[in-house]
Each structure stands twice: as C-alpha cells, then as structure tokens.
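This is the structure I want to talk about, given as structure tokens.
Of the protein chains in this complex, all but one are displayed in their positions.
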Amino acid sequence: MELTPQPPKGAPAKSRLRRLGAAIALPIAGILLSGCTLPSFGARTPETTTGQSVYHLWQGFSVGAVIIGALTLGLILWAVLAYRRKDDTIPKQSQYHIPLEVIYTVIPVLVVVALFVATVVVENKVLAMPKTDVSINANAFQWGWGFTYKDHNAVAIGNTTETPTMVMPVDTDVKITVTSTDVVHGFYVRDFSFSRYALPGVRNQFTLHALKTGTFFGQCTQLCGLYHSIMYFKVKVVTADEYKVWLASFDTPEGRLAAAQAKKVLAEQMSAHVPVKTEISRGAN
Amino acid sequence: MRIESKILLWLGIFFGLMCAVYWTWSLENAGGVMMFFAMGLCFLPGLYYFWWSRRMGYRPEDDPNATQETGAGYIDAFPGSSIFPFTLGSGAFFVVLSMVFGSWLLIPGLGLVIWAALGGIAEGRRGGDK
Partner (left out) sequence: MTTTAHNPAVESHGHEHGHAEHHGPRGILNWLTSTDHKVIGLSYTITSVLMLVIGGALAEVIRGQLANPNGHLVTMAQYNELFTMHGSIMIYLFAGPFAFGALANIIVPIQIGAPDMAFPRLNALSYWLYLSGAITMLLGFFVTGGAANFGWVGYAPLSDAVYAPGAGADLWIGGLLLTGFSAIFTGVNICATVFYLRAPGLTLFRMPIFTWNLLVVSILILLAFPILTAGLVMLYADRHLGTHIYSVAGGGVPVLWQHIFWFWGHPEVYILALPFFGMVTEIIPVFSRKPVFGYKGMVFATLTIAALSLGVWAHHMFTTGVVLLPFFSIMSLLIAVPTGIKLFNWIGSMWRGQIWFSTAMLFAIGFVVTFLIGGLTGIYLASPPLDFFTHDTYFVVAHFHSVVMALVLGGMAGLYYWGPKITGYMLNERIGKVQFWLAFIGTQVFTIPQYIVGLNGMPRRMAVYPNDPEWQTLNTWSSVGAIMIGISTLLFVVNIVASWKKHPAGDNPWDGHTLEWFTTSPPPHHNFFRLPQIRSERPTWDHNHPEAKALAHGKEDH
C-alpha cells in the first residue's frame, strides 16, 4: 500500500489497492461465515442469554480490532524497518495525499456506523424487560447484600463474613431490582457478563435469564468504602422445582421465623440510612 | 483574528446543536444545562474576537507574506520579575487551608491576597517593581 503521493498512473495503484482490499475482506468473510468457531478473545463463556449476545458482540468487535490493529501495527513496523536512515539525503517532502486521507477518514466512519448498529441491536436485547413472575430485589449496603423475593417470604442476607446467596431459577426470566441504601455499589456477576450500579435513590431494573444451573461468583464492583474488596455474593441457579422447594422452606414456622429475623436485620441496615426514593430512569430503559 | 473567532463560534454552534439533540432526546437536565453553558462559553470570547477582528483589521501575523520587519518593535512593558504572583499564590494556599483547618488561617491568607492585589496593581501601573 502506498502512503506517499504517486504520479497519476491510475490503474496499477488502484489494482494494488483492490488486491489489498481482497486480502482483508476474504479472511473477514471466512471468519464470519464460520460463525461460532470464532475464538473467545479472552472473554469467559457467559451463562445467560443476554450474556451470550454480549459475547457475540465482543467477538465481532474483537475481529475488527484485531484486523485494524494488525494492519496499523504492520504499517508501523514496515515504516520502522524499511525507512531507517541510511544516508544524509533529504527524502521527498510529500505532505498531502488527499485521496488517501479521505479513505482513512471514510472507512473508519463506516466501521463506526457498523459497530454502532450492532451495539444498538445487542443493547436492546440486553435491556429488554420481558414480563415475568420472578422478581428479586437486590439491596446493597456497606458491606453486604440483602435479597428479597416479590410475593414470597424468602430472603437472603449476608455481609463480608457470611457471603449471601441469591437463589434464582434456571431457564426463566428473572427481574432484578438493584437498590442501595448508602453509597454507590455495583452488582456484577462475571459469568453473566453484566454489571449495574446500585445507586442510592434509584431503582435499577434488568432481566437475567440463566441457561445453566450452578453457583456463580458475584462481587461489588463500584468502590464503596473500607470493605469494598470483600463485598462478595453468590448466585445459585437451580431448577424450577428446586426453586419452588427453596421458596417453600420459608413458609414453614421455622422458615417464617428465620425470614422475619433476616428481614429485621435488613430493615435495620436500611433504616440506618435513607429510604429509597423511587425514580424512573429515563432514556436508558 | 477572523479565523480565531470562527474556531470558537463554530465550536459554540456545534455544542448548541449537540445540546439541542441531547436535551430533547434524553430529558436529562444536568448535561443539557452544562452543554448549554459550554455553548455560551464559546460564544462569549468568539463574539468578542469577532468584534475585535473587525476593529483590528489585518495583522502581520495574519498575512502569509509578511516580513519580520513589519512586526519588529515595541510590544509592551511588563515586570521582568515580580514577587506578587508568589504572594497571591501563598495567600490562596492559606485561604484554602482555612477551609480545612479553621478560619484563623484566613488572617494570613486574606492578608497576603490583599497585599498581592494592591502591590500587583501598583506594580502594573508603574510597569515594573523598581
């Protein structure tokens, strides 16, 4: 590829460019056609539906980044190796090459538009709020989490010494509402490839749809003070039956007592701070 | 001077457009207000320079064929050295520390600021400190 101005020879330079275009386009087409055989580019395989959309977007961005990065790095390396100073002559003082400059303005704009379209498609999937009966309220405080379940007695609360576990059913849309009673926290589960702030005064809602049972590791990601580093929680994804059994365990007399006690602790934790003010978030979802 | 003012005015126009799009789309006020004032902060000096460029006319530094002789000579006189920036800076230092350690620090702080302000103005009038 020529970066310096060429006398208007026309055809040869153009065909070289076309060949270069083919050299780039072919591997991309190949990779895109082969679909899911794309490498992970370092990302973990996510265990939710939205996580998988994000994963594919990640792969798409990575293909672009690797191609552009390799091309640019190759050009730098070529320039560095080929144009070492050999003598004292002054090279040609070319300063402008308008067609080339237009090319490397227009192509990035097109790439950006493509990335943006892909982003919006995935974003709408990730932020979709399908109707569902399972609704969990995740309340963050310094330094722990309390999970309460809409229409059920069930509750899970824990802090830095006793890691709390959020139980949710597999293959079901689960609506999560994240709130905070004190400072900004972050709800993040690495295997779900998703995070959302717990903001005081805001009810942040999103949907998780787990594809696999198991216990996943979650953590507060937004700095929230002294014990931020160990503000862990777990997400236990169980089958629908197990979930029902677990919910029912809070309906026995002992279960009710335990739930009432846990809710009292959570209420104390929350009353120590400020009540959560409902605020509809605009624009985002 | 004309191009200088145009840079600021075009930036201001861009911020104005961006502000209009953002504010009507997001209905979020903090960003809308800040962008609006960013636009204002561009128009303020931009219009001033525009007005000034019409009074000032064509300067040697705007002339692509100017020779160095056209710009030679007296520009301005100003102090070759001055203690007052240091005085004013340390005054501000104490004023800020008074926000943390108690208002008694305002005494040295404001004292230094006032001394620097008076001394600096007098120095500027004289055009030097001796």
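For reference, chains read A and B in written order, and residue numbers begin at 1 within each chain.
As a convention for this text, a residue touches a chain if its C-beta (ideal position, glycine included) is under 8 Å from a C-beta of that chain, and two chains touch if they have at least 3 such contacts.
These figures come from a predicted structure and were not determined experimentally.
Undergrad: Touch as defined at the start, partner being the missing chain; which of A:136, A:168 or A:199 qualifies?
TA: Considering the complete complex, A:199 is the one touching the chain left out.
Undergrad: Hey, which of A:211, A:230 or A:260 is the one touching the hidden chain?
TA: A:230
Undergrad: Out of B:21, B:107 or B:122, which residue would touch the omitted chain in the full complex?
TA: With B:21, B:107 or B:122 as choices, the missing chain is touched by B:21.
Undergrad: Please identify, in ascending order, the residues of chain B that touch the omitted chain?
TA: Answer for chain B: residues 1, 3-4, 7-8, 11, 14-15, 18, 21-22, 25-26, 28, 30-31, 34-35, 38, 41-42, 45, 49, 60-86, 88-90, 92-93, 96-97, 99-101, 120, 124, 126-130 touch the chain left out.
Undergrad: Name every residue on chain A in touch with the hidden partner chain.
TA: Chain A touches the chain not shown through residues 3-5, 7-8, 42-44, 51, 53-54, 57-58, 61, 64-65, 68-69, 72-73, 75-76, 79-80, 83-87, 89-98, 100-101, 104-105, 108-109, 112, 115-116, 118-120, 122-123, 126-127, 142, 182-184, 186, 188, 190-191, 193-197, 199-202, 204-206, 217, 219-230, 274, 277, 279, 281-285.
Everything below uses one rule, namely that only the chains that are shown with their structure count from here on.
Undergrad: Find the geometric centre of each of chain A and chain B from their Cα atoms only, then give the gap between the two centres in Å, rounded to an integer.
TA: 42
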